[in-house]
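Removed: one protein chain of the complex. Kept in place: all other protein chains.
Each chain carries a letter (A, B and C) given by its place in the written order, and its residues are counted from 1.
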Amino acid sequence: MHLDLQLITSGLAIGSVYGSIALGLVLIYRSTGILNFAQGEMATFSTYIGWSFVVSVGMPYWVGFLLAVLAAFLLGAVVERVAIRPVQNQPHLTVVIVTLGLFLLFNALSLKFWHSDVRPFRSPFPSGSVHVLGTYISWVSIGIFGVSLISMAFVGIVFRFTKVGLAMRAVTSNPMASALMGISNGRILSLGWGLSAAVGAIAGMLAANRLLLDPNMMQGVLLYAFAAAVIGGMTSPVGAVIGGLVMGVTNALVSSVSWIGSDLSLAATFIVLVLILLVRPQGLFGRQIEVRV
Amino acid sequence: MRSVLHGHPRLVGLVISALVTWLLNEVLFPTPLNGYLVVLFAYVGGVVVARLSRGDHRYAALGPLVPLVFLAQNSIGVTELTQILILAIAALGLDLITGWTGQLNLAQGIFIGLGAYVTAILASKHGWPILLTLPLAGLVAAAAGLLLGVLALRFDGVYLAVLTSAVALAGPVLLLHYKSITNGVNGIIVNQPQPPGAFADWLDTDQWGYYVTVVMAIIAVCISWNLLSGRIGRALRALRDSPIAAKGIGVDLTRYKVLAFAVGSFWAGLAGGLYAMTIGFVSADSFGLFYSIQFLTIIVVGGLSTISGAFVGAVVIYELSTNVQTIGFATTVNGVALSIPQAAVYAILLILVVIFAPKGIIGIFSDKSDWSRLTQRLRGGHNRSTDVVQAQADRPPIVRLDAPEDPHPAITSY
Amino acid sequence: MTASTLEFDGVSVAFGGVRALDDVSFSVGEREIVGLIGPNGAGKTTAFNCVSRFVRPQRGRLLAGGVDLTSVAPHEIAALGIARTFQGLELFKSMTVAETLLAGQHSRRRTMGALSSALRLPSVRRAEAVEIAHAREVADFFSIEQYWDRMATELPYGVQKRVDIARALVSAPRLLLLDEPAAGLNVEALAELATVIRTIRAEFNTAVLLVEHHVAMVMELCDRVCVLNFGRVIADGRPEEVQRDPAVIEAYLGTKVTDDA
Partner (left out) sequence: MPRKQALICLVAVTAVALAGCSSKKAGSSSEDGVTSTTIHLGAVSPQSGASASFGDVTTGIKAYFDYTNAAGGINGRKIDFTVLDDAYDPSKTVPQTEKLVTQDKVFAITGNVGTKTSQAVYQRLNTEKVPSIMASGDPTMVSPILPYIFEGLAPLDADINEQIAYVKATYPGKKVGFLAENNDSATNELSLLTPAFGSLLVKQSTFLLTDPDLSSQIVALKNAGAQVIIFNGVPKYLALAVSEARGQNWQVPFISNNASVDSSFLSTAGAQADGVVTVTGFKTDPADPEVVKANDILKQYAPSITPGPLSQEGLAVGQIVVAALKAAGKDLTRSSFLSALNATNISSGVFIGQATMSPTKHNPYGCEQALQVKSGVLAPIGDVTCGS
């Protein structure tokens, strides 16, 4: 029995990584209406920047961490300005292709600068595990979980209580009106991308110890993070994190079912996802979109 | 026949691209660059087909012949060309689903895989003649596409993207799992067919595969054109442009959306059969999510809702992803040669194409406004802030893709 | 009165707790022009959407030529000879005027004909030729022939409106539903519109049901006027009767009875 509990805690641990990347996706989707395929690769790239500061340059961990988050913020804003804004008025599919291009670009750059070797990256959290209720939970997982909750709260507060968040929502829901009200749409959109990249960098830096840092570190995660964001309803920070946990636990549990096994667990997990969406097409935390005639 | 270089923006475009290619080729890079040349040829081929097919559907059958230009230039091999045409057939199918009907589909690759397995299993395990298996490969994929189409009716936008990517992820895993049928991860080796009697003297196996593929591509183009230029094409565009008005004129959205999925998957399955026949080896892990995404980039780069766009896009994407070499600069910094890896070159070119030709390469030639937009931007002559506002206001929802660029046939020529 | 082309029989629709239509009954006779008016929120559009089957009535029947519309799918309405226009025009932005008019005839061929279309069999070519000829006639009638090969959404607003009506009429309907046809028109165009609608009836042998804010035009144009208020029919009859009806005057009190909305 306690081993099944171990499955659930393992699922929660990896699920919080999914959730933290999903948070970044939700941030961009909500502030600019774009599905960003490059979220994971940008996070990996930023993590490498942090790794370079800490390991290659030899800075103290938290200094490197902060610099990497800052760099990620700038990177996000620049990417929005250079690659996204020129296609803002194109159909979504075109924008999606640009984010796919960014995905390939950042992957190639990570590969070029840091090669495909897996690199160790220490965690700010203590190594080892706690032993509770017969299960082992690593401090790193607890740390990631905690930080993803903090990020979630941060994103939620930004959206709900700050002027910037209000402006972001205004820009997505009615750009014309918000421009008339004197909100600088461009700046808000850049800010959205910057924040999202920063949230991604935090997730990447913290998860690198667990996922192991290589240029493809986030590819598997991104698939689950998409699913997590969608289950969460695409616009809800809480939904993203809970969606991540749902995906993590579902994956762990289905792989323990003997007739599914680990080789079919990916398929089974996504079938569960589709079933959830069939029942609730708007996701667990999404609002039902009004059907206008 | 109308002049190929009709109108001055196109001329400017050609001159610019020729200059850029020359520059890339001669100044920056020490090695000969087939890839860039081929991209330029695709560009020229695109002009020809776009110009010709405007107003007359018979010219659209020239689409598959676009890549032939390169063969004549001897810059491309027959096996490569075969693969490009196979990509194009599948992209044509995806365009039907995504471009014409507005249903984002990230699972086209798995239908190719399905078709490839049908051909591989029938041909190598049951000894069927390969040509006979091709239509069956299409039909099996169409049946699967029909199922996905029915499921897709419930979803929209991002959710449809996730549904189809779930299929793209789960599909190969399932194929690998049922080892008794698919041979699991070991894959299936297909003996490539020899050309039949009369052809055997002057064609080798690869060339035979190539001609079969060309014929299939032309059939695919003709049938697609017939479907899309008539009542069914209008119904599909109607339901994409305005679902409400489409219902009003009597279009059964359900049937047509599912039809698009079934027919689009049929082409994917046929492409898969050709894949098995010409590659000679089928393994499910070749048909994953990234393989599928490749087809989205093909139709967007080539030009959504255009038949020749699928072919031009296939040439460009294939060449960019394989034959564009690492850009090595002649200069070095501290003795280390500067270079941009191939994948990054691909990514940057992809982004540039989408930014500067949002309606695809074909779009550059059939719509003047793209060029005027571009030249305007180059002159720096437009207001950014209002642009973004306009952008936000104008942006259609994800499923409602842009107006198809295909030059609309003048009714008089039917 | 002739046999009715469309008949509302005790139709009720509620959205949440709000009664949009409450036991509405009225009918449109063959070749009759009927106006549906009422203050904002009176339920006009809902009534309209019931016919298009975008809204499903909770109670009551909607009969068209003996068929209960509540039991057919939205896309089957067109085949029953009911065509509609849209207030927002909803033109197909990827289509030329010609293609729009061909698309409008979608319901005239009953089967999908995927296979025969794929092979472009002679039967398909013949059908297409007939449809093109018909589209040309209709385009001619609406004076939009000179825009035949232009993208519909790139034309001036007034022309787009004509394209919208032409798209509906090209299916040769028995009943044409017009959704606020006067919206956005200037005075001359308004005057012209009434004439156009009468000519449509004459030329195309169709009944017309229009929802309109523009009361004056409705009174001048329609054979019969049905007034809705808070989801109920408060008056139904010839324009002059309706105009004198105290309930109608009361409903419109505070707003102008005669002009716009």
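We take it that a contact is a pair of C-beta atoms (placed from the backbone, for glycine too) under 8 Å apart; a residue touches a chain by one contact, two chains touch by 3 or more.
Just so you know, these numbers come straight off a predicted model, no measurement behind them.
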Q. For the chain that does not appear here, which of the shown chains does it touch in the whole complex?
A. A, B
Q: Decide which residue listed in A:Val57, A:Val82 or A:Val118 touches the omitted chain of the complex.
A: A:Val118
Q: Have a look at A:Leu7, A:Met59 or A:Leu166 and name the one touching the chain we're not showing.
A: A:Leu7
Q) Since one chain has been left out of the picture, which residues of chain B touch it in the full complex? A) 1, 56, 58-59, 61-62, 65, 68, 71-72, 74, 77-83, 86, 169, 173, 176, 184-187, 189, 192, 202-207, 210-211, 214, 275, 278-281, 283, 285-286, 290-291, 321-322, 341-343
Q. Contacts of chain A with the missing chain: which residues?
A. 3, 6-7, 10-11, 13-14, 17-18, 108, 111, 115-120, 129, 131, 136, 138, 210-212, 214-216, 219-221, 223-224, 251-252, 255-256, 261-263, 265-266
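The working rule: only the chains that are shown with their structure count from here on.
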Q) So which chain ends up closest to the centre of the protein, judged by Cα positions averaged per chain? A) B
Q: Specify the chain most distant from chain C by Cα centroid.
A: A
Q: Please report how many Å separate the Cα centroid of chain A from that of chain B, as a whole number.
A: 30
Q) Distance-wise, how many Å sit between the C-alpha centres of chain B and chain C, to the nearest whole number? A) 41
Q: Find the geometric centre of each of chain A and chain C from their Cα atoms only, then give the gap between the two centres in Å, rounded to an integer.
A: 49
Q) Multi-chain contacts in chain C: which residues touch at least two other chains? A) 54
Q | chain B: positions in contact with at least two other chains | A | 244
(Q) Quick check: in the complex, which residue numbers of chain C touch chain B? (A) 52-54, 73-79, 83-84, 86, 90-96, 98-99, 102-104, 106-107, 109, 112-114, 117-120, 124-125, 127-129, 132, 135, 148-149, 151, 167-168, 171
Q. Which residues, counting only chain A, touch chain B once they are in their complex?
A. 29, 33, 35, 83, 85-94, 96-98, 100-105, 107-109, 111-112, 171-172, 175-176, 179, 184-186, 189, 223, 226-227, 230, 234, 263-264, 266-267, 270-271, 273-274, 277-278, 281, 283, 293
Q) Once bound in the complex, which stretches of chain B touch chain A? A) 98, 104, 151, 154-155, 157-159, 161-163, 165-167, 169-171, 173-174, 176-177, 244, 289, 293, 296-297, 300-301, 304, 340-344, 346-348, 350-351, 354-355, 358, 377, 384-398, 400-402
